[in-house]
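A single protein chain has been omitted from the complex, and every remaining protein chain is retained in its original position.
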Amino acid sequence: MQVNIVCAPDYAMAEVDLAQNEQIQVEAGSMVAMTANMQIQTKAKGGVLSGLKRMVGGESFFMNTYTAAGAPGRIMIAPGAPGDMRHIQLNGEFFIQSGSYIASSPSINIDTKWGGAKTFFGGEGLFILKASGQGDVLFGTFGAVHEVEVNGSYTVDTGHIVAFEPTLTFNIRRIGGLKSLFLSGEGLVCDFQGKGKLYLQTRKPASFVHWIHWFRPVRKSNN
Amino acid sequence: MQFGIKYRPSYSLLGVKLDPKEQILVEAGSMVSMAADMQIDTKLSATGGMFKALLGAIGKKFLGGETMFVNIFTASQAGGQIMIAPSLNGDIIHFPMQGGAIIIQASSFLASVPSIDLKLKFGGLKSLLGGEGLFLLRASGAGDLFINAYGGIRELDLNGPFIVDTGHIVAFEESLTFNVKKVGGWKSTLLSGEGLVCEFNGKGKLWIQTRNVGAMVSWLRPMLPA
Partner (left out) sequence: MQVKIAYQPSYALALVGLAANESVIAESGAMVSMTSNIAIQTSGRAATGGGGILKALKRSMLGGESFFMNSFTAQGGPGEVTFAPTLPGDIISLPLAGPSIIIQRSSYLASSPTVAIDTSWQGFKGFFGGESMFMLKASGQGEVLVNSFGAIHEIPLAGPYIVDTGHIVAFDETLTFQVKKVGSWKATFFSGEGLVTVFNGRGRLWIQSRNPSAFGHTIGGKLPPRRG
């Protein structure tokens, strides 16, 4: 496939050209536009439908498989959050925060049940997917992509983590007694160790959710 | 009238300098700042009875509860400046209309001069999935028209069938035909996560936006506390 990311870095959208019969797996809800010969199939990746949950709220993780039927095709993909996208050609392993994953070639295996997949403290935490194999991976960010070459140690607020190379180890902890002083009661940070590339996003979904919560209509008490 | 669009493509801010007594129609809520002696009116009937059409059978509510009220700003004898921005982030583009017509997704209308005629059109398959109809405006005449997008704007030259998620449509030329439908026939549309799509056909230009309020809401929803 050929991937061209447009309208970056602010409202990035990926224009993906597929050869005849070529396929791409895309997170449900991300299709912007496509040529009329694209066929869509909805299924859970690798049959692990029941185990696939997002970080919060337990929304299931549906994937659509698009096939360019009978001719080459084009599909334009964008995530719901405002921000950037990145395309990488993977040959090995790569860790992606589940909310940042957007699409990949069918040859890439997305594992949601590997050892370090879930680190939660009382309901808050991170859900990290392991992508492995050879092929294309697309991920998106809320905000801009900030790449950090870690060499030693580095500490990150967990809400800003997007993806990282497997040469880094990580440990999630609370920032002590300051828990109550952080927005939305988070205060979770992740200490990375080792040498490798870390992708961060410059905005945090949990803060934004907390901010917009107050603009929601109020449920009437007699419901 | 003179205008300039700053901070493109993401936080586009439209600055308009009006001549003495010149007028501009602006979607309500979009005024950022203005000269202290600018006059503002929310007159609901203007040339061609366009506002009667807007407030007609469909009612005042558009997608998701947005109302489409328009304010008319009139500059004083000294002329005046006004800065305009929509509530969502993204680009603004200027259409210098020259007598033809263009179809705009209603929530993308930002501002126009009074000589542009605006008529409401409805694009079928109303609110099957929670309010996602396709409310369109037909803008015609000659003069300046400004539309905004949520996200970036991509201009596509269509020639043959093409499918677009309805939430991403900004505007298109009248030469295109369109048909609103659910995506595919497989499984339920809810399962696929895709809502309504619009199948375009024919030859003409289509402008799409790279973000969509419905998708942003879907992204937020699982993270919301009770």
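The letters A and B name the chains in turn, as written, and every chain counts its residues from 1.
The rule is simple: contacts are C-beta pairs under 8 Å (C-beta built on N, C-alpha and C of every residue); 3 or more make two chains touch, one makes a residue touch a chain.
These numbers come from a predicted model, not from an experiment.
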In the full complex, which of A:74, A:87, A:197 or A:213 touches the chain missing from this view?
A:213
May I ask which residue of A:33, A:156 or A:172 touches the chain that does not appear here?
A:156
Of the residues B:1, B:35 or B:156, I need the one that contacts the missing chain.
B:35
Contacting the left-out chain: of B:6, B:21 or B:203, that is B:6
Footprint left on chain A by the chain that the document does not show
9-10, 82-84, 143-144, 146, 148, 152-157, 160, 175, 178, 181-184, 186, 191, 200-204, 207-208, 210-221
Since one chain has been left out of the picture, which residues of chain B touch it in the full complex?
6-7, 10-13, 28-36, 38, 40, 42, 44, 64-67, 69, 71, 85, 87-89, 213-214, 216-217, 220-221, 224-226
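By definition in this document, only the chains that are shown with their structure count from here on.
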CA centre of chain A versus CA centre of chain B: separation in Å?
30
Complex interface listing, chain B residues touching chain A
9-10, 89-90, 150-152, 154, 156, 160-165, 168, 183-184, 186-187, 191-194, 199, 208-212, 215-225
Quick check: in the complex, which residue numbers of chain A touch chain B?
6-7, 10-13, 27-36, 38-42, 54-59, 62, 64, 76, 78-82, 205-206, 208-209, 212-213, 216
